[in-house]
Structures are given as structure tokens and as C-alpha cells.
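Left out: one protein chain. Kept in place: all the others.
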Amino acid sequence: MKKERFFSVGQLLMWAGCLLAVVMPAAAEARDIKVGIVDTYSGPAAVFGNDALNGFKLAVNEINKQGVLGGKIVFTTRDEQFKVDIGLNVAKELVLKENVDVLVGTINSGASMAISEAVAKKEKIPFIVWTAKSENITGKAGHRYVFSTAENTAMAGKSAAVAFAKKPFKKFWIAGDDYEYGHAIADAIWRNLKKIKPEVEAIGRTWWKPGEPDLIPYLTAIQAAKPDCIIFATGGVSMANVLKAIKTTGMENKIPAWIHTATDHSVLKPLGMNAPEGVMGTIQYHYYYPETPANKKFVADFQAAYGNPPGFPAFNAYTTAQLIAGAYRKAGKIDKEKFIDAMEGLKVDTPVGKVEMRACDHQAVYPMFLGTTKISQEFGGAIAADIITLQGDEVMPTCEEIAEARKQK
Amino acid sequence: MLLVEDLHKSFEDFTAVDGANLQVRQGELVAVIGPNGAGKTTLFNLITGHLKADRGRIRFLDREINRMAAHEICRQGIARSFQIANIFHRLSVFRNVQVSVLSQKKLSRSLFRPAQTLVVEETRRILESVGLLGKQLDIAGSLSHGDKRILEIAIALGNEPQLLILDEPTAGMSPEETASTMELVKRLARDQGLTILFCEHDMDVVFDVATHIMVMQHGRTLIQGTPEEVRRNATVQDAYLGGA
Amino acid sequence: MTRSLILSRSSFGWSAALLLVLLLVPAWAGRFTIYILAFVFVMALLAMSLNLLVGHGGIYQFHHAAFYGVGAYTAGLIAAKTAWPVWVGFCAGPLMAAAAGWVIGLFCVRLNKLYFGMLQISLGSLIWIIALRWYSLTAGDDGIHGIRMPELLSGSVTIYYFLLAVVTVCLLSLYLVYKSPFGVTLRAIRDNPQRCEAVGINVRRHQLLAIIIATFFAGVAGVLFVVLEGSIFPDMLFWVLSLEILIMCLLGGWFTFFGPVVGAAIMVTLRTFVGSVTEYWTMVLGIVLILLIFFLPEGIMGINFRNWSRRRSRRAAARAAEDTDAAG
Partner (left out) sequence: MESYVTVSGLISQFLVGLSRAMILFIVSSGLSFILGVLRVPNVAHGSLYMIGAFVAHTLAMAAGGGAAGFWLALVLAPTAVALISLAAERLLFCHLYEREHLMLLLFTFALALILGDLTKITWGADYRSLVAPPFLQGSVMVLGTPFPRYNLFLLAVGPVVALGLWLFSNKTKVGKIARAAAVDREMVGAIGINVGRVFAFAFVLGCFLAGLGGALVSPTVSITLGMDHTIIIEAFLIVTIGGLGNMWGALAGSLIFGVSQSMGILLWPQFAIVFPYLAVVIILTLKPTGLLKSVW
């Protein structure tokens, strides 16, 4: 009986949307290798996303000078805004529409694992995680199509444990961000430390909200308990807040503290000369160490291209690009399965020496550097000093452990 | 039918109703008059449950209704209109009335029947009785002010009330509209046997229509009686009608 | 009732045509189109369920995503952690969402407008915190990924048709609700709750019923997300997503029935296609929104009616409005 109303403009738009989706060109140039990058380029984590992207660009520019299998490496980026659902959207877009050959990214562990399952595994496309640090990615949730060129919580934890075992500490206090990363790293340290040195003792644990601005009261309480060493299992913005609080409470040089990636310059640089000294940190890359020609060249090129020295995400991304190029050269053709076979056990040159992609769990094997913060006039702020190198196989979970974890799942 | 005894209501810093008494019998047309701020609207809001009295009793058909919520009081058979046009602006005229008929028939929570097939006859009959049938498909918000006020009465009629409370039904109307509205009120009372309680500023209208009048001042009942009794009362003469 | 009585002939025609096109899409569209359309279906259902409250009920449900998350987590956890058939989860998801909606609604319906919204955000955030903090159950902020679906729902085309079917049924049910006496009463409550009380309507009970219905469908959307992506994660219950779906409703036209579908389609399309060109797509969205506010205050579907009323007689406009109660 009635009414023709509610469609027309709205419907047209919907149709237009559908059409747009379909008409978009989908063909890929077979000669070039297409890399799809999913990472965070907005919000607080964007600083790491941008750094990684710069490292990747630098490597790709070098690689493309000679080319790979007669073609080039081309890449396209998508911002996942640190959100899992957007990450899935854009990863699928890159794979299903842009037909990328390799997917890389992201800093968000949740998004990495979601993409690993819903895109990499399902679409049989290699996915290389380059910043997210969850050990589950190549651990119990690992599979043929997922790789990691990021150091993970298991490695960070084990390297700290190995380092602590060499020091006279007995009474530890564990504090950190109350989220997955914090707990994972704390568990990894304690698991390994107990194994190496059973007499150690955790006299207390404190967890705070990630990004908690004011950490002074916690540190005061911890100080009162007089531990031999404090383990801070924290990341991102909280790291800078911990360092600020260490400085303010006057804890520096009194109680040794350890934070994974505390010696990263994206953390230390904003603090300038106000960074605390004597804080231990583990990290797989410093732009000032090791002072090898390869590293010096990498830093100089990076500095020239982007105006600031590379951080660990840039190093990870640079390594990732080298691995991709190396694997395709080894495979001899652009084929996903061949690429994966070639990746397994592949060794490439990086600024810190040879890095191997371990075949059993698809985890890049890095040496880890344990350093202690020290103010340097030359750098205008704190840097890592007294650096101890822990070899990759020393800090990695063994292949047997990985197999066991995967079986449990 | 309706009995209000010694009703009190105060807001933070002033007392709006301070000892109101009112009696409405079946079939009467009772007007409440009084100067601005005498507490007429508050009294109505108390009766219909939109406000809760501090003290006093309200009985309707031998039932205490003081403690009831507005929608429960409505179910007892009291419907009302408001001082400002209180209608559903975005809905059509038909829907405006249908909503209240649906509510009366306890159909308003029915989920799986199309509304456009329900209570159509009842709704039309009400619209016809107030003369809005011709505009039933107009959007209520686009009606003229006079029509909005009529629509309000029509919404109230949808509840098949025994007592209809009208809060200044002719406020803001032109003299012609006022006349026709009051004609409508009288006709409703006559044809449908409705008991009507209303308040009104226009004394000519009041004395023309009402069978009984209650005079309020400072929240108190001064007097209640027939128009003649009220006209004769000296207190009212002084306090209120003196100037008129 | 015959169908033509419920759906007017022309809107039935349009809907049938759209449905037909959507049915045919997998025959010629690329895989990504199929996927993103399926994603639009999920968002559209979510936005539609919210709009029952915001657009038709005038209820400021500011944290609707919480119930989407409850539906998804219920279905996802049952699929991932129990041996029960996934269908149990599919049924339990919406029911749990509706139950959560009922409990939270009980607290909230006593409040008005912004107060309602803020209390609702707080209560919804408590659910979010459970998803975020109950590590042993929900795996915390990493979420659970790679949730296996039965063979029946493995191919992307099958998933597409499954989602299309479920969303169509849900939208049809919502349309019935919308056209029902309850729908009419709900819109009356939106326009004037005080008047509704005066005609004997228990406003709070109606609002609560609307919340239960809306959260049920939000739960369905959550289940569909799990079917589509095989993932659950705490962001699904975060208030930012709630704000996004609210924007979808406003963008599409919150006083119309199909508005939120359009809004969801535009948001997802914009995000996907502008997002692939520039990382500043949120700014583009912001500018689009401002233009919309200035030039299309009733949302995209709202424009229709205004044009219509200029072209046709007032009566025809009103008849159209009668159908949707969309007039301004």
C-alpha cells in the first residue's frame, strides 16, 4: 500500500562501495616481490612502527640496487592502529587484494597472533613478525607460516636469567606492567633463573596498570624491602616512567634494577641528561655497539636518510628485509612454500654479524647485549655501558622446549 | 470519584502545594483556578503521579493512588494533558494516538505483530471525535499550536479514561480556537460521560464550562463549590476575582 | 500477515534487489570483496542493534560493544576451551549478551540520557576488565586466536553466505520489532518519555526490553565475528569501538531503519580504502563527519526524506514518514 522511501542515495553509496571493492586492480607484477607491512603508525606505539619502517626502507634500497631474482622488492604499508580487528582487515586486504608475497609486521602481539592464525596459516602466506615480543608467536602458537625476527619474552627472560646467574644477587623483587607482556617476561626470567640458580628468592611482586604515570610510591615500598635487585617487567611508555621514578626516588646506583630494552635510545633519548645511571637493560641492538664497520655503516646510512640513529625495531626490520631477499635468492623463484623452506636455517649478514633463522621454531637467533646505563656527555644523555654479549643459542629456548610447548597446545 | 485531602509538596526552597483539598464527583466538570504559582500544575502532577506528595492523601475510585507510579495511575483511569504541548513530535498524528490506545489495550510490548494493523478503528474513532482525522498522516511536530493541544487531548482519550485532567487546555490559543476547544471539552463530557478536571486562566471560559470550581492560592484550597458559590464568596472576590 | 503488509512494496523491492546482488557477489567478486562485505555485515548488524536503542529508543547506550564482546567471548571460549559443539556457543553467545544487557540495563534504566550513558560505560568497562584480566580464561590482552569452526563453516564463501543469512534474518526480525507496537511505543518514548508515562506506559520496562533485544543482536554480531575471524580479544569490548558504532548510526541516519547499515558500510569502506592510501584516514573521517553534520544533519539516509518532502506533497511526505517515523 505505501511508500517508496528509504533507499536511493544510501543504497547507491553502498553499491558504489561494493563496486569500488571489485574494480580495484588485483593483478600483481610477477617480477617484483611484494611485501605487505601491517604495523602501528598512530598512537603511542607509532614511534616503533616508524622506526621499523625506516629500517626496512633502508635495507630494501640497498637490496634493490642489485635486485632479487631479476626484480625488486616493493612494499606497501597499512596502519593497524594497534587494534586487532583493523590488523585483520588490512592483513586480509594485503593478501587477498594486493596479493602480497610476504606479510610482515606488527608491534601488537594480539594482532600478530590473530594474523598468524587467520591469515598466514589459513591463506598459507609467510608472515614475519618483527616487533611484537610475545613468545607464543613462535612458541606454542607457532606453525609453518609464521616467523619472528623480534627478540621475544622468552629470550629476554632467559638472557636476564643468564646474566643474573653470574651476579651475586639472591633476593629479587619483581615489578611490572599488569598485562601480557609484563607477566610473560617476568615468568620467563623466573623460570630460567630458578633452573640455573635454585637458591634465588623472589621476596615480593608488584604489578601496576600499564602506562601508570606515577610509579614513585611503588618504588618507595620496594626500596624499603631492600632486595638485591629489582626486575622491572615493563615496556612502552611505562619504561620511561620507571626510569623517571628511579631517578626521583634516588634509587639509582643503590639497588640494581633491570628492564628489558631500557637501554633502547627511544627510551633514553627523551630523558636526556636526566636519565638514571646504573640501570641494567638487555637488548639485541645498539647503534653504538658493537663498533664494527658493518654497524657503523648501517648507522651512518640510517642517520643520513632519516636524521636520527636506528633503534631496535629498525634493526629487526633491516634484518627482516635481508632475510626476505636472502630466502628468495636461495629459493630461486617466487614461491611461498619454497620461500619458507629457504628461510629455515638461513643465515644473513646484519650490522651485528650473522643472524640465523632457526629452522625448528622460525625464530631469528640474535645475540643479546646486557648493558648498564651511564651518562655520556658525548651522546648528550645516557647510553648502555659495560656491555656483555650473550650468544643467541645461550638465551633461546631449546628446540625441544618449543616442541614440548607446541604439543601441549 | 477523586478525593484529594490535605496535600503538601515542597521543593528545595519553596512550598508549591500546602494543604490542597479537592473533590471530583462522577460526571462533573471541575475547574481549578488561581493566580500563577498557586500550585495548580503541581497539584495535577501530584494527582497523576509525575510528582510524589510529601504529605496528604489522594484517592481515586476508593483506591489510594498516592504511592503509585505515573503509568500505574493512568491504568486506574486517569488520563491527562500537559500545559505545554506534550506530544510525540516525530511521530504522525495517527501514531500519537495509537501509542496510547496500544498502551490501554496492553499491546505496547507486543513484538511480532505489525502495528499498522492494530487498533486502527479505535484510533480513527478518537481522531474523528476530536476532528483530527483529516490530518492523521501529518507529522505531529508540524501541526499548528491549536491542533497540537487538541492532539494532546486525543492522546489522553486513547486511554479510555474515566477522569480526564487538562492542564490549561487553551493556553496560547486564539479566541476562536479557545471557543472550539472548550466546545470539544463540553461535548466529550456530554457524549462520553467523561469526568473532567481542568485548570484555566480565562474566567469567562471557566464560568461557562465548569460545573464546579476550586480556587487555589499559595498552594492552598480557598474554596470549592459551584460557580455561583465561588462567585459569591468574599475571599475569592478579594483575592482573585477582584481585579478581573 | 502477508509480507507486503509488513514491508512496503517498494522497500521490499529494494531490499530484495540488494539481497539478490549480495547473493550473487561471490560469483564474480574477488575474495577480499567477499571478506570485507562479510565484515560489513557484522558491523551493520552491530550498528543496527545499537540504533534500536539510540535512534529509536532515545537511550544513550554508550558502551554497546561490551555486549558484542560478551557474545563473541562466550562463543569463542566455548569453541576453544570445551568439547561442546560450536553451535552451543552460537546459541549461548547472544543469550549471554542479552543476560548481561539485562543486568546492566537494570542498573541503568533508572538514569537519564548522559547519566545513563556514563553508568553504562562504567559497567561495560567492568566486563572489559574481566576479559582483560582473567588470564587463565581469556588469555588477557593477547586474546585467543585461531578458533576452529566446524567443517561446514570453513570456506570463505560459505562463511559469507552464513553471515548473510544470519544477518538477513536478524535485520528482518529487527524490522518486525521496528514495525511492531513495541517499536512504535519505543519511538514514542524517545520523543517524550514523560507523556508515555501519562498514557500508562511503563517507560523503564520498555527501555529494558529494548536493551535486552538490542544486546541479544549485539551478541549475534559477536558470534558472527568469531565465525568470520576466529579471534576474540579485549579490544572488542573497549569503549572506542562503542563510539565507532555510535558514529556509524549517526553517519547513516539514526532516525531511519537502514541508516546504520549504510553508516557501517561507509565506515568500513572508508577505513579500508582511504586507509590503504593514507595513514591519516581518521582525519579524512573527521572531515567527512563535519561536512555531514553541516549539510546532512539527519545522516545519509535522512537526506532522502528531505528531498522527498520537497518533491512530493506534504501528505506524501507524511505517508513516507508514517512508514519510518523519520521526520525531522
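Quick notes on this structure:
Chains: A, B and C, in written order; residue numbering restarts at 1 for each.
Convention: a residue touches a chain if its C-beta (ideal position, glycine included) is under 8 Å from a C-beta of that chain, and two chains touch if they have at least 3 such contacts.
The structure presented is a predicted model; accordingly, all values stated were derived computationally and were not measured.
Across the complete structure, the visible chains that the omitted chain touches are A, C.
Interface note for the absent chain: among A:266, A:282 or A:350, the touching residue is A:266.
Across the entire complex, the residue among C:158, C:173 or C:282 in touch with the chain not shown is C:282. Residue in contact with the omitted chain (choice from A:47, A:68, A:86 or A:229): A:47.
The chain not shown here is touched by just one of A:196, A:221, A:300 or A:403, and that residue is A:221.
Within the entire complex, the positions of subunit A that touch the omitted partner chain are 41-44, 46-47, 49-50, 178, 204-209, 211-214, 216-218, 220-221, 224-225, 237, 240-241, 244, 248-250, 266-267, 270-272, 274.
The omitted chain makes contact with subunit C at the following residues, 54, 60, 107, 110-115, 118-119, 121-123, 125-126, 129, 132-133, 239-240, 243, 246-247, 250, 254, 280, 282-283, 285-287, 289-290, 293-294, 297.
FYI, only the chains that are shown with their structure count from here on.
When chain centres are taken as C-alpha averages, the shortest distance to the whole-protein C-alpha average belongs to C. Between subunit A and subunit C, the centres computed from C-alpha atoms are 36 Å apart. Subunit B and subunit C, compared by their mean Cα positions, are separated by 40 Å. Among the residues of subunit C, those in touch with two or more other chains are 319, 322, 326.
The set of subunit B residues touching two or more other chains is empty.
Subunit A makes touch with subunit C in their complex at residues 1-11, 13-15, 17-18, 20-22, 24, 26, 41-42, 76-79, 83-86, 88-90, 92-93, 96-97, 109-110, 113-114, 116-118, 121, 134, 136, 141, 178-180, 183. Subunit C meets subunit A in the complex at residues 4, 8-11, 14, 18, 21, 25, 28-33, 35-37, 39, 132-133, 135, 139-143, 145-146, 225, 229-231, 233, 235-236, 241, 252-253, 256-259, 261-262, 265-266, 268-269, 271-273, 275-276, 279, 281-282, 300-301, 303-305, 308, 319-320, 322-324, 326.
Across the complex, subunit B is touched by residues 1, 5-6, 176-177, 179-185, 187-188, 190-192, 194-203, 205-206, 209, 213, 255, 314-315, 318-319, 321-322, 325-328 of subunit C.
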